[in-house]
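Only a single protein chain was left out; the remaining protein chains are all shown in position.
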Amino acid sequence: MKMAWNAYGKERVKLVRVERRGETHEITDLSVCIQLEGDFTAAHAAGDNTNITATDTMKNTVYALAGAGTGEIEEFAARLVSHFLRINPAVTKATVDIWESPWTRISVGGKPHGSAFVRAGSDKRTTEVTGTREATIVRAGIDDLVVLKSSHSGFEGFRNDIFTTLEETSDRIFATAIQANWLYARAGVAYGALWQGVRRTILETFAEHDSRSVQHTMYAMGDAVLASFDDVSEIHFSLPNKHHIPVDLGPFGLRNNNEIFLPTVEPYGLIEATFRR
Amino acid sequence: MKMAWNAYGKERVKLVRVERRGETHEITDLSVCIQLEGDFTAAHAAGDNTNITATDTMKNTVYALAGAGTGEIEEFAARLVSHFLRINPAVTKATVDIWESPWTRISVGGKPHGSAFVRAGSDKRTTEVTGTREATIVRAGIDDLVVLKSSHSGFEGFRNDIFTTLEETSDRIFATAIQANWLYARAGVAYGALWQGVRRTILETFAEHDSRSVQHTMYAMGDAVLASFDDVSEIHFSLPNKHHIPVDLGPFGLRNNNEIFLPTVEPYGLIEATFRR
Amino acid sequence: MKMAWNAYGKERVKLVRVERRGETHEITDLSVCIQLEGDFTAAHAAGDNTNITATDTMKNTVYALAGAGTGEIEEFAARLVSHFLRINPAVTKATVDIWESPWTRISVGGKPHGSAFVRAGSDKRTTEVTGTREATIVRAGIDDLVVLKSSHSGFEGFRNDIFTTLEETSDRIFATAIQANWLYARAGVAYGALWQGVRRTILETFAEHDSRSVQHTMYAMGDAVLASFDDVSEIHFSLPNKHHIPVDLGPFGLRNNNEIFLPTVEPYGLIEATFRR
Partner (left out) sequence: MKMAWNAYGKERVKLVRVERRGETHEITDLSVCIQLEGDFTAAHAAGDNTNITATDTMKNTVYALAGAGTGEIEEFAARLVSHFLRINPAVTKATVDIWESPWTRISVGGKPHGSAFVRAGSDKRTTEVTGTREATIVRAGIDDLVVLKSSHSGFEGFRNDIFTTLEETSDRIFATAIQANWLYARAGVAYGALWQGVRRTILETFAEHDSRSVQHTMYAMGDAVLASFDDVSEIHFSLPNKHHIPVDLGPFGLRNNNEIFLPTVEPYGLIEATFRR
């Protein structure tokens, strides 16, 4: 038997950092995952842990490195990647994923409070940084951006086979929870501003697009992002189709003018693609 | 054997309603639960379903009554309660709970789009309307309003017993997911405006309070709501204490000036109270 | 403003206990919740924590008292209740809920292993013990006992109103996740044997009953338990109706002889009752 591939690490290291500037605080709310690949054959085959950095040590490292501030999550992930490659010569590849949860200031008498926050929106900002001794790759992303459009969305002209019962429609609800991640052409770009820009471009394209399918709008969103941001060289989307089924009110003597929908949890469509410059 | 109590109904009837005024749509996103109490002994003891309104019929009723619009969720719940009391003489009490999920318009070029939406915030607007043939009670509420304050929060002077190890602190993170519901003194108040007002009062009090415990701030929030809104005669809070534990960076030669915290999922404190005028 | 009711405590204190008798180990896997009621007005109104046992201390107490063994969960809960009433004079009522997760021994070569275990079944054994300075009440229960019967289940003769579309059926799938809890007439009964007996009685009645509705079978299960166990004075059931909808294969030129079903997650029926001797 040979080991074809192996990796190990720590998932969901939770960290909240408070930065205090007098009465004005900033909070950073992260969930960090670390995976290391390398020469760990002795640990597997012989129970020899000499090359193993304990996953508990990985957790400690997150807190220790956060002590000096995290910066943008892409930067913090890159620092962690570098650290693990440097601290353990057996490591050939390190991957760090970070999810950041958004908070906004509570408004008191119309003014944002300095140190009280409320969770904003459903979406998370994400990053995945992968490093070897030769190169580092930085991806950024967004997760669980829940959107719905109630016009300019149809699904027509699809294949008809013996098991097809779905009717064509030129007016359906299109609802999804956008998961996207994109590759930066180089490290050290303006991560924060770019993330805001890509998020806005995705949302605006979703809103404005005359959609003939999930694929059609996904492609348009990819096209818009790659056209607008030179620093993005590739973008991947994963879009669940959160079906909204018009309810038949006929049995009750009523008409449903595309107004009353049953949103369903399962089954759901799943549409994915990677677009590249 | 006697039946001391019984109830039955339908949980989680999901409904999305689109109201179309030309290019400007409004969406309403609800989850409805119905429970009926009454004289259903024959169904239990003898399998005689004569008095039983099928829960499938309850689901249909939600969609049928929504056809003419829902109005505020308190009003929609009250209509459902009245309907079930009227349609089935065996029913002595009907309870309808509704959760409403918030959506906000996607901004395109700085202007809100007419028919494209993004999920806003984590909290839900809720109501519970309970009706008998004599009276109807309307409660409104909020669920999963996730907040955090990083100053003006301590926990000191608590009891010390043989199993106490917690240290006193004058500066801790106070994070919770507010669940509150309140009783209206009468039906037909300005449900929408009141809900916004109570939510704002809760948030502002949470932000401004000099907190000596979860109880202390919960009481202050209840006091502020009852003082500000004559139409609210009672308010109940259920507040999980989402502990944020300062990480000891000493082993790494670093100091943690109350900056780096580990947020924990379990165990968690749970603090509850009902305040009445 | 007055405080009409208040309680606080610690939720989900997780505990795994290993009892070692040479090569044969026993494991106990518990989740413990504690809620205290009492005179905590000063804490709420004035931020005076003198009467407050910290929830962190409650957590410590669980581990400390478990050091000497837990015994049956009803006994462990009762010890915790007594402790909190004794240790804090402000406490007027203490409630302890425990969930126990079942494990079974891994079989190796047909023989049960002494110290290796696999999670058994979906259901949990539960208890709720409530104590005041006057009395203690012991309830035991079962949670998430997922069952399904594919024969001897129908639903006919229910009310027909303007919104009824459900068809009568003499042959439907009846699936549920049984949640039940029962009151013991006195403390100190044979908790372990009784729990096994009640569980078996519930399962056998569910299997054997000629069901005309969820209510009908729920009543039969309550009746069987009260008839079989003198120490049980009351039993409460909460039964979600996990609907299984026959799939219409007609459009594909096939007949569905009650063989192919779509199990749905929501909406679901919820049927509840309390039966008393």
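Note that the chains take the letters A, B and C in the order they are written out, and that residue 1 is the start of every chain.
In this text, contacts are C-beta pairs under 8 Å (C-beta built on N, C-alpha and C of every residue); 3 or more make two chains touch, one makes a residue touch a chain.
The model shown is predicted, which means the values in this text are computed figures rather than measured ones.
Listed residues A:Leu203, A:Leu226, A:Val247 or A:Leu262: the one in touch with the omitted chain is A:Leu226. The missing chain, though absent from the display, is touched by one residue of C:Ala4, C:Ile106 or C:Ala190; that residue is C:Ile106. One chain is missing from the display, and on subunit C it is touched by residues 14-20, 23, 25, 27, 29, 60, 63-64, 66-67, 103, 106-109, 113-122, 145-152, 173, 203-204, 206-208, 244, 247, 249, 251-252, 254, 256-264.
Although one chain is not displayed, subunit B still touches it through residues 162-163, 165, 251-252, 265-266.
As for the chain not pictured, it touches subunit A at residues 1-14, 33, 35, 40, 43-57, 59-61, 64, 87-88, 155-159, 161-166, 211-216, 218-219, 222-223, 226-227, 234, 240-241, 266-277.
The working rule: only the chains that are shown with their structure count from here on.
Summed over C-beta pairs in contact, the chain pair with the top total is B-C. A separation of 24 Å divides the Cα centre of subunit B from that of subunit C.
One finds 37 Å separating the Cα centroids of subunit A and subunit C.
Subunit A and subunit B have centres, each the mean of its CA atoms, that are 28 Å apart. Across the assembly, subunit A contributes residues 251-252 that each touch 2 or more other chains.
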